[in-house]
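Take a look at the structure set out below.
The other protein chains are all here in position, but one chain of the complex has been omitted.
Here is subunit A:
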Amino acid sequence: MTQPPDSRVPRPPADDGVTYVFAVCRATRAVGALDLADEAGMPGGRAVRLLPAGLLTAVVQTVPAADFTDEVWQRRLSDRTQIERYARAHHAVVSNVAAHAPVVPLPLATLYHDDDRARTRLATDANRFHTALKRVAHHAEWGVKVYRAPTPEPDPTPDEPLTAAGGRVPGAGLAYLNRKRGVQALRERRREQALDVAESVDAELRGLAAASRRLRTHGAALSGDDRTHVLNATYLVADERAGELRRLVRALGDRTGSQIELSGPWVPYSFVGEV
């Protein structure tokens, strides 16, 4: 920043707000009867409400334009507290609505200039929304993460001892290199084994899922532990197969000896973008 925040910078004209869209549902009677009075929605926003758009209904909120600009989001996205606040606000509305009707959740910060623009755009893509709604109806998303437990460093026991004085015996340099290579090879083998486990877990789960996606694995800094995250995948699973999924995850954990975490059911965020 070359300048301090400056109050002389002209403010945007009176803020009529922009339309934030959380999710899209079918315009059914159940959706029409949704009680959104308790939904907080985005910080600073007005009441969360329904926006009818033909055979679809969007769950929307008018939010202050000045607080939802590109620039503000750039800052927000690099502030963990802020992003958490907005992500959870978004997720709360989406989840609450999804408890009553199938929804196509939209990503965080899907905004339109006003209701008319939102309605027009939703109508334009109505077919895709209907396809997505059909796809996710009676399905939920389940996340599966596989971790490799921390393994002790390979034992670097020298196979050729140093002399009593600590000096090198002849050939020590070569032995050192060989040990190094051995450690490296072992590490590599373990890594490959872990990835093999990840692949086979994913393959088994895909057999049960209607669709699947691989997400990026998380670094240790983020998850706050020293386990190595080798699979982060997410599956669209029919509701009646949820029990089967849980049993399979447990069985895979037992069989592979890996730590496998299942999370869900999620609103199918990851499975509405490909239709």
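As a working rule, a residue touches a chain if its C-beta (ideal position, glycine included) is under 8 Å from a C-beta of that chain, and two chains touch if they have at least 3 such contacts; residues count from 1.
Here, contacts and distances are computed from a predicted model.
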Name per UniProt, for the chain absent here [options: "Gas vesicle protein", "Phosphonate ABC transporter substrate-binding protein", "Heme exporter protein C" or "GLPGLI family protein"]: "Gas vesicle protein"
Residue, one of A:Leu34, A:Val59 or A:Leu106, that touches the chain absent here: A:Leu106
Absent-chain contact - pick from A:Val31, A:Ala132, A:Val237 or A:Leu252: A:Ala132
Sole contact to the chain not displayed, among A:Leu77, A:Ala137 or A:Ala210: A:Leu77
Missing-chain contacts mapped onto subunit A: 18, 68-70, 73-74, 77-78, 80, 83-84, 87-88, 90-92, 95-96, 98-99, 105-113, 117-118, 121-122, 124-125, 128, 132, 140-141, 143, 213-223, 228-229, 232, 234, 239, 242-243, 246, 249-250, 261-267, 269-270, 272-275
